[in-house]
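A single structure is presented below for examination.
Complex shown without one protein chain; remaining protein chains in place.
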Amino acid sequence: MLIRVTEEVLRPEEATAAVESPGAGAIGLFLGVVRDNNKGRRVAYLEYDAYPSMAEKVMREIAEEARDRFGLIDCAVLHRTGRLEIGETSLLIAVSCGHRAASFEGGHWLVDEIKKRVPVWKKEVWEDGEEWIEGPESLGMQAPASMR
Amino acid sequence: MLIRVTEEVLRPEEATAAVESPGAGAIGLFLGVVRDNNKGRRVAYLEYDAYPSMAEKVMREIAEEARDRFGLIDCAVLHRTGRLEIGETSLLIAVSCGHRAASFEGGHWLVDEIKKRVPVWKKEVWEDGEEWIEGPESLGMQAPASMR
Amino acid sequence: MEITVLLFASVAEAAGARRLQLPIEHGDTVATVRDRLLAERPALARFAPNLLYALDEEYVDTAAPVHAGATLALIPPVSGG
Partner (left out) sequence: MEITVLLFASVAEAAGARRLQLPIEHGDTVATVRDRLLAERPALARFAPNLLYALDEEYVDTAAPVHAGATLALIPPVSGG
């Protein structure tokens, strides 16, 4: 199971190779990519911060849960940090499985969970300012009172 | 829109490059891969036949419908023909879109539709025999009487 | 007047051919051409229940008329992907 938080460029072919298996009939990849706009504002670039060791730990927990829930053969989860330009890949996921449905459902679930609980943060930088984004789906926006 | 039926090896990086766009926040890839088993039998290799010109026409129709239905920015659909060994990619799909949900839903729909109506056929070759597969989801298994 | 008939996969193997030129008559439809072809080549009969037909690369009803120079493809259940 390939799990990594890195400042290096993410390479889809590495993630694909990591999940390949003779029993796999489907491989799904997801690339989260830096978009040139968000909520009607032009984005110049993004800056990602992370708590790398905990992020890798949580990514591994999510990947193991996805494997068990969706019957995946293997999965890979990589997140990039630092400054990312428009078009660059911030999140890279690969899953392998026997049949196609699990590749789509498992991949979708993985991305949803990553956005909830992996300690990574993005700052949007515009021509005229910048802002750290608080993910609307994050656990921090909906955790129980006992965690406050 | 990159649409192709070919005997050449399918390259995911070509499909990704074909759908990249500054407005894309998500890129989804799907690889249909030759599995070493099917219904409990060991598969030695697959042989794909196609009606290439019609297959490309139908793939384009499906891709255009997917783009409109799911609000995709772009998509690429490539199918390989000829002899394919275990682990090789027979079907390659890439979609780009603003947000992640459409990449999974649109990709899943594309694969489902391709299996219904694109004129491509696989022959499974085992140690001790071979068989042309009739896709259980194909239009041919469920078309109206007027088409018979 | 002739049409081209294309055969694929299991059907091509059973027929021993991937392409045939068939004479057609005025008023012929996909169904009449198909019936004549099956009569000539009984090896194809077992595929008939699940065959679909494409006329010039478009799935059609078997009542569709065929015209000289058309391409008719016999499409067994597809299994791409």
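Per-chain numbering from 1; labels A, B and C assigned in written order.
Note that a residue touches a chain if its C-beta (ideal position, glycine included) is under 8 Å from a C-beta of that chain, and two chains touch if they have at least 3 such contacts.
Fair warning: this is a prediction, and the values are worked out from it, not measured in the lab.
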Exercise for review: Would you list the chains present here that the left-out chain is in contact with?
Suggested key: A
**Study point:** Residue among A:Arg4, A:Arg67, A:Arg100 or A:Arg117 touching the omitted chain
**Key:** A:Arg117
Point to revise | Touching residues on subunit A - with respect to the absent chain | key: 32, 48-51, 53-55, 57, 79, 90-91, 111, 114-123, 132-135, 138-141, 143, 146-148
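The rule is simple: only the chains that are shown with their structure count from here on.
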Study note, to complete from the structure: Averaging C-alpha coordinates per chain, one finds the centres of subunit A and subunit C separated by a number of Å equal to 49
Check your understanding: When the C-alpha atoms of subunit A and subunit B are each averaged to a single point, how far apart are the two points in Å?
Key -> 25
Check your understanding: In subunit C, what residues contact two or more other chains?
Key -> 81
Check your understanding: Of all residues in subunit B, which are in touch with two or more distinct other chains?
Key -> 32, 111
